[in-house]
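As structure tokens, the structure follows; a few thoughts come after it.
In this view, the complex is presented without one of its protein chains, the others remaining in place.
Coming up: chain A.
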Amino acid sequence: MKALSQKRRHPLAAVALLLLGLLLTGGLYAAATSINEAQATNAADAYSASDVEEGERLFVANCATCHGINAEGSDAGPSLIGSGAASVDFQVGTGRMPMQMSGPQAQKKPAQFNDEQTMQLSAYVASLGSGPAVADEEYLDVEQGNIARGGELFRINCAMCHNAAAAGGALTEGKYAPALDGVESRHIYSAMVTGPQNMPEFNDSNIPPEDKRDIIAFLKNNESQGVPGGFSLGSLGPVSEGLLIWTLGLALLIGSMVWLTSRSS
């Protein structure tokens, strides 16, 4: 104790203290994030070695041109090390990858691989480094979700890009947030976890898995509840309503006007 109190006026004492503080916060942060990672990757062990091997073969044949032979990335595509199984499951499962053409963002299209192949590709990418895993079935069970809470979370976190009725919306430079109608629950979950294309990432400390389930429940309820007021006009809001009154509404009016003023000759 005496030695410490003697050395506290040493010129390097401040530096030592600073280092100590940095080490402590850094260590705590690392510990905290690794807890999240641990939660996220809890399903990585589910893949067998043969899945990984088969996935690698598929990867080399179909993906390596852009993502590099060891998924290390190239000028044409990002590195996939640490992307995790969820990312592959979303991108390949919704047909966005392999990409049809380069452009502002990957387009959704019919999936190019079947479920087993997609799973094998996921296994390979998951084996490259820890990343978010495909959602547990528990978090996809919309029966357990709270629709009203999901709606609130959706309006706060998602509606600014995806539209209040999940009909999609525009982003800058030709990018866009797609409509969410008919998207599979696990893909919605994966998208939230991995933040594909221009979407921000909503990790588990931001929106816990139970809340993600609520959001999915809300979206699935929107799909199944139908449109209370008749034809939805794409749920695009006042623009499509204005378009309808200026087209169908006006046409009906003009038709009846011409009829009323026509002479019976």
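Here is the rule we use: a contact is a pair of C-beta atoms (placed from the backbone, for glycine too) under 8 Å apart; a residue touches a chain by one contact, two chains touch by 3 or more; residues count from 1.
Simple rule for what comes next: contacts and distances are computed from a predicted model.
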item	value
Protein that the absent chain corresponds to, by UniProt name, given "Molybdopterin synthase sulfur carrier subunit", "Alpha-D-ribose 1-methylphosphonate 5-phosphate C-P lyase", "Cytochrome bc1 complex cytochrome b subunit" or "CU044_5270 family protein"	"Cytochrome bc1 complex cytochrome b subunit"
Options A:11, A:110 or A:174, residue touching the unrepresented chain	A:174
In chain A, positions touching the absent partner	104, 147-148, 150-152, 155-156, 159-165, 167-174, 176-177, 218, 221-222, 225, 227-233, 235-242, 244-246, 248-250, 252-254, 256-258, 260-261, 263
